[in-house]
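Here the complex is missing one protein chain, while the rest keep their positions.
Presenting chain A:
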Amino acid sequence: MRTCAVMSSQKKINSWARRRTSQGSSSYQTRLSAWRVKEDLSDSKSISKRGQNNTVEDYEGADDQAEDALQIALRYFEKGPIKTSQSKEKHLKTVENVAWKNGLAPEGIDILLSVALSGKFGSAVNTRIFKCIIPVTLISEDSVVKAVSWLCAGKCSGSTKVLFYRWLVAMFDFIDHKEQINLLYGFFFASLQDDELCPYVCHLLYLLTKKENVKPFRVRKLLDLQAKMGMQPHLQALLSLYKFFVPTLISVSLPMRKKIYFKNSENLWKTALLALRSRNQGFPSEPLKLMLANVHPIKRNWNSHSIIPVLNSCNYSKESRKKRMNLSDYFSSNGSFPLEQLKSFPQLLQNIHCLELPSQMGAVLNSSLLLHYINCVRDESVLLRLYHWLSQTLQEECIWYKVNNYDHGKEFANFLDTILRAECFLQEGFYSCEAFLYKSLPLWDGICCRSQFLQLVSWIPFSSFSEVKPLLFDHLSRLFFTSSIFFKCSVLQCLKELLQNWLLWLSVDIHVKSVRNSPLETTLGGSMNSVSELIHYVGWLSTTAVRLESNHTFLLHFILDFYEKVCDIYINYNLPLVVVFPPGVFYPALLSLDSSILNQLCYIMDRYHKNLTAAKKNEFVHKTKSEFSFSSKTYQEFNQYLTAMVGCLWTSRPFQKGLSIDPEILGNASVAEYKKSLNLVHHPAFLSYTVSFLLQECPEERKVNMSSIRGKKWNWYLDYLFSEGLHGLKHFIRSSIHRSSVP
């Protein structure tokens, strides 16, 4: 069996090598780099900055185009109708799209208001125009005044007038000034005569009325109207407002019954207004939220319009304190610092003892200053509040818990991104996220929010691996084996980050421990065990994955990336642990067709070498610390790999031990002379280097003689390889091979 396997892989290597030498390596290189860029973007540390910049640029690019189209459309409407309805429809669409996505600038609103009220177009068009007059942030007062003057021109229909008043009421809060509009009070008041307009004008007047607007003749007029039309709620509302301002003017008693006074004029623009308000409050504007507000009104009802609560200091505790307060309470609460005023880090430092915590702890996710506070707070209840809120919100929002809820995807992904930013900032995972992973990972399809979900995995707080394995990693491996190579690579990347996070934790802890002499000492062995179990788990995943994906280069890169972390634990993190990779990773990497893989392998071997040497030296110095001395098995494993590598690459005596191939089979495969075929010159990963090295020497040559590289030329060849950037190889050869033995 074994001989067969070797033979076939040899054959494969040959054919690959041929292809490689003929094609050059460019196509592989570009594909690889493309993948790497993609990976970088999903990297946890860069996601906040790079990821966002990217999308912003994309938006801006798209916005520029939309902006031009909008200008053309506005000019078209300004000019008035041309007999081609097609372009009208197109321009209307353009305006609607821009308006609903980002809102319109004051100039655009000015133009559209004039167009709609000048009667240039039919009322169907006017209606559509009104529906999309949505400001980016504010509406200029002048536009409104101008619009009112169009009303006097009498060019628009009654229904358009109604629409205008409804629009004005809905947008009232977004008009920048209201002084001039208030000067038109008399005009609006006169419009009450119009039965159709009356309710809306009443609503507008209700919003506009100041004390000085309340005049006896107006009261009389209102009472007349009421006598004529009966007890209309809108008239009552205006009357009661008048009565509030000047009680002496109105002697009639108004019924105390509670009632909704005005028809809701906002309805037409409701979702747009929600987006507008959040835009004005400084929440990131999201075109998608417009739609979401439509689809899930019930949920919105409960939890306002963002998942994360707004930062408010405890509103209740303030009230209650006022009542029952003894002297000490008084002093402590008097100095309390409201969150709303917290703007800078120095402020936080000065007031950290008397900070009023938010009424809903979830709000800290949106404030880096409060995350600082969370970071050092000792109060368990603060963390418990955050825990409860976060774990419930995660489950409530999680989209694969619900059927047909995939429109929520973007929102959920954004929420996860916010959590991840906070975790990255704190350099610590939240327990609620871990609990959420336990529940949701078995249901996950491996696609939805993949990048975020895997990053959550990489922030799992340090814990006993064997305990977490059945809850998380068993499910993860099932997904791992059944998914694409890209998924496998992402999982390996996330496990590398997990390992890194755990190591950082432990390494900080070990330093603190030596000072404090904490009771943890006895369990350090336990935690090392946990880390090594994680590494063995990844080793197992990698071995199987390499076989499943038939030694794919991408995959090997990610696997070796992981081992780049593993090999340096002893030196980089000062933790007593060295775990060597399994043969299922080592040999495929050694026989890889890709020089960068081999180079990475050399680098890792060199680092293992340094770590093990350092460990041995330390052991020698402090003989007492026997608990963490490495078993001789680790050294044996490493030495075996080292021998194999030197045998292959350098001495051309590969696999002296433990591998015997029937020479006949090798003869049949026409590789009877196999011994040299894996050395630095003939190794398929280096073939292209060998050829270009030889061609450099004599470019005219049509046939190169590879075996001419020996003796001095061997050294030149080595220098050539190093100059090509194979630094891993350089380090490996420097540390593991005594150069006297040049073949």
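Going forward, a residue touches a chain if its C-beta (ideal position, glycine included) is under 8 Å from a C-beta of that chain, and two chains touch if they have at least 3 such contacts; residues count from 1.
We adopt the following convention: contacts and distances are computed from a predicted model.
Trainee: Using the UniProt record as the reference, specify the protein name of the hidden chain from among "Proteasome subunit beta", "Centromere protein L", "U3 small nucleolar ribonucleoprotein protein MPP10 isoform X1" or "Peptidase S26 domain-containing protein".
Mentor: "Centromere protein L"
Trainee: With the full complex in mind, choose from A:V145, A:M231 or A:V508 the residue touching the hidden chain.
Mentor: Counting the whole complex, the residue in contact with the absent chain is A:V508.
Trainee: Which listed residue, A:Q427, A:N574 or A:Q636, touches the chain dropped from view?
Mentor: A:Q427
Trainee: Out of A:F187, A:F337 or A:Y387, which is the one that touches the chain we can't see?
Mentor: Considering all chains, including the one not shown, the answer is A:Y387.
Trainee: Considering the whole complex, which of A:F77, A:F462, A:F480 or A:Y717 touches the chain not shown?
Mentor: A:F462
Trainee: Name, in rising order, the residues on chain A that touch the hidden chain in the full complex.
Mentor: Touching the missing chain: residues 45, 48, 203, 206, 237, 240-241, 244, 254, 256-258, 260-262, 264, 266, 298, 301-304, 309, 312, 315-317, 319-320, 323, 359-361, 366-369, 371-372, 375-376, 378, 380-381, 383-385, 387-389, 392-393, 395-396, 418, 421, 424-428, 431, 434-435, 438-439, 461-463, 467-468, 470-471, 504-506, 508-509, 512-513, 516, 518-520, 523, 526-527.
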